[in-house]
Every structure is written in C-alpha cells, then in structure tokens.
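Each remark here refers to the structure printed beneath this line.
The other protein chains are all here in position, but one chain of the complex has been omitted.
Moving on to subunit A:
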Amino acid sequence: MTAESTNTGLSLYKTDARTKRRNAAEKRFRIYGMLAVGFGVLALIVLLTSVLGTGAGSFRQTFLTMPVALDAAALDKKGNRDPAEMAKVTTIGYQKILEKALIAELTEQKLIPEGMSTKDIGGLISKEAPAQLRNKVLANPDLVGQTISFRALANGRIDGYFKGRVTMESAALDSNVSPAQLELVDKMRGANLLGLGFNWGFVFDPDASELRPEAAGLGVAILGSLYMMIIVLVLSLPLGVAASIYLEEFAPTNRWTDLIEVNIANLAAVPSIVFGILGLAVFINFANMPQSSPLVGGLVLTLMTLPTIIIATRAALKAVPPSIKDAALGVGASKTQTVFHHVLPLAMPGILTGTIIGLAQALGETAPLLLIGMVAFVRDYPGAPPEGFLDPASALPVQVYNFTQRADPAFIERASGAIIVLLVFLLTMNILAIILRRRFERRW
C-alpha cells in the first residue's frame, strides 16, 4: 500500500462528519432517556408535594381557649344533675353560654371593638363547638356550675384566615365573615386567646356538615376502611391461597384449568368500576345486603384483590425448589402432606408480601365503593363487629371524594389531609411488605 491510497482524509484521530452526526444522535438519545426518567421522578415529587403541602394544614386547627362558666340555671334547671333531663337543653343553650363566655373574656381584656354585634362576636366560634361542649357536660354532669377552661373550635373562615385561605379582601366580599371580625381576631391572637393547635379531631371525629369544614374528621372513614380490610384479609387470603395451591400443585393440565387461568388473568385487568357494578347488582339488589355497609364493600374488594393474591401466591409456590418436594415425597409423604408441611411454609413470606400489597391496593380503591352507596353522608360510628359490618360506614378514599364535592374551599385542605392519612397507611403496609421480604426471603 502506498502512502497516497491510505491518505483519504480518514483518520482515527480526527472524527469525520458522519461519526460526529452519529455521536450527536447517541448523545441526544441518551438525553431523551434522562429526560424521561427525570419527568417521571419530577411528576412524583410534584404530586406528593402538592398534596402534602395542601393537606398538612388540616392537622392544625384554630382554637379559641377561654374560661367558660357553666351556668347551672341555664343547663340544669332542676339542679339534680340528671343527664336525661339535662339532655333537654339543646346546643342553642350551649351556644349562648359560649358566646357569653367569649364576650366576658373580651370585655375583661378590653378588646371588643366599637359597635360590633354579639352575633358577630359569637360567629367566631364554630357551630360545632356548642355540640362538643354539650357532649362534654353530658358525659360529666358535675361540671355544671363550675368554670372550666374550654378549647372551642373556631369558625372555618377564621381558621382559613390563619392558614392564608381567607384575606381581608376576600372577607369584604364574603357574607360569612367581615374584615372587622378578622381585625378582632388579630387582636385576640396577640392576647393569646386564639391560636393554632394540633387537630386530633381530624383523625378521630366523624364527618361534619357542608357548612362546618372546621369540624370534619375521618373517624368513621378510618373505621370503615379498617372493617373492610378485615373482611378482605379474612376472605381473600384463605381463598386465594387455596386456589393457588390447587392450580399450582394439583390441577391437571386440561381445558378446565386453562379456563380458570385465563379467567384469573382477565379479572386482574377488569376495570375496578365493573366490580362496583357487580357488587351493586349481586350483593345489594339480588342478595339484599345493606347499602354502604363495610360487608358489601369488603366482599367487592375481596373479589378485586383475589387475582393479585393468587398471582403472587403462585409465584411464591413456584419459587420453592422441586428438590424439597422430591425429598418429602421420597421419604413417603403424600402429595398433600408435601404441599402443606413443606412447600406452603416455605412460600409463606412471599404469600404474605403479596397479600399485603393486594390489601394496600384494596385500601386505595374508590370507584367500586361509590357504586355500592358509600358516598352517603355517615355521621355515626359503625358498631362493633360482627354486627357493625352491616352498619353504614364510609371509607378513606371515598371520604376524599366526598370532601372534593363540597363547595367550601376549606374542604380541599381536608381532602388532601385525608390523603395524607391514606398514604401513611399505604406506606406502613408497603414497608411491612418490604421488611417481610427482606427478612424471610430465601434464595435457593
């Protein structure tokens, strides 16, 4: 070869245009990939911060703390402290007492602005506070006649002012709150009469009416979700494990087995709302079970979770090495003994992990529960199981939906707060699943 024939301008050290183009394409491709991953992660972060940011406020609530004189003449006319007779005093009576106490406290601190009506001052207190005071007094009639320090819920708009949802400008346009009230609130805050405190009521109290967002809580929803999870666990774990054992260990390969397998694969992909229609048609209309009861919800969610559990259980059973089965059969165990004494215990961690993940899915499911009547407004806690399974209840995700359907923007904060509670439960369950897997997973 001569020098000229190799000297065509191509060099290993100098990249030509085509190589540059190819390298640029390579770089672009890689950047697209990074962007895609970045988009996914960013979406997760934005999603979580937006929901957590809006919802965090619902765990803190504005309270008025003041001494309340429980006037015996108004609350217990006969003076015999009989709760049955005291129950005749309605919340209106207690509202007057709270109003009086607030005005007395404000007069003492010389905070009352010129010309503000009693009604406007009383309007700072939530409509729910008298009911809470009443319950407190009825539970302990000896309080009557004493002066107690009472932490009263502030009105939702006042709470909104503390959290930045309500401003002087918006108050001027709002018929429910006036700028004068907000100025008073500012002064009261200075005097430590009014402030934010941790809101246990949000987690434990039942839902409240549309006009009292400050009092709305998740108690009934959490209890309802808990009841449904109990039903799902009790039904779907044995059923799912039994079905998987049959399909994985005993079933002959024939059309019937094929049919079952195709069925399970399809059920796993059927939209959840279709299960709601099934629940409505079969459990409520055909079998006449009570609407919005945790029993019906639990049954529907069981049917939905079953495919997930079956798929996980079969994978766990499959992962047990055949040598263990062969050894058991070799020393004379029957097929059933082999499965129940050796394969199943070894597969248990995998099965439990799958079950917890299935339960977590069921806990977050909303659509089917809407159809079986769980949207109803429920204020009473369901009774103790098993009878309580038939009482109307709500569920956490459905409660979120309910909050979003109400007009007052304060409920958006409540909805996000409910989601935080839901996510905390889901996170706990998933961490439990991961720990189970880490601790007990065995590799052969």
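Points to keep in mind about this one:
The criterion applied here is as follows: contacts are C-beta pairs under 8 Å (C-beta built on N, C-alpha and C of every residue); 3 or more make two chains touch, one makes a residue touch a chain; residues count from 1.
In this text, contacts and distances are computed from a predicted model.
Going by its UniProt record, the hidden chain of the complex is named "Phosphate transport system permease protein" among "SoxAX cytochrome complex subunit A", "Phosphate transport system permease protein", "Peptide ABC transporter ATP-binding protein" or "Peroxiredoxin family protein". Set against the missing chain, the residues A:D76, A:D159, A:E365 or A:D408 yield one that touches it, A:E365. The chain omitted from view is touched by exactly one of A:E26, A:E108 or A:D186, namely A:E26.
The omitted chain makes contact with just one of the residues A:A154, A:L193 or A:L278: A:L278. In the full complex, subunit A makes contact with the omitted chain through residues 22-23, 25-26, 28-30, 32-37, 39-41, 43-44, 46-47, 50-51, 54, 238-240, 242-243, 245-247, 250-251, 259-260, 263-267, 269-278, 280-282, 285-288, 303, 306-307, 310, 334-336, 360, 363-367, 370-371, 373, 375, 386-387, 397, 400-401, 404, 412, 415-416, 419, 422-423, 426, 430.
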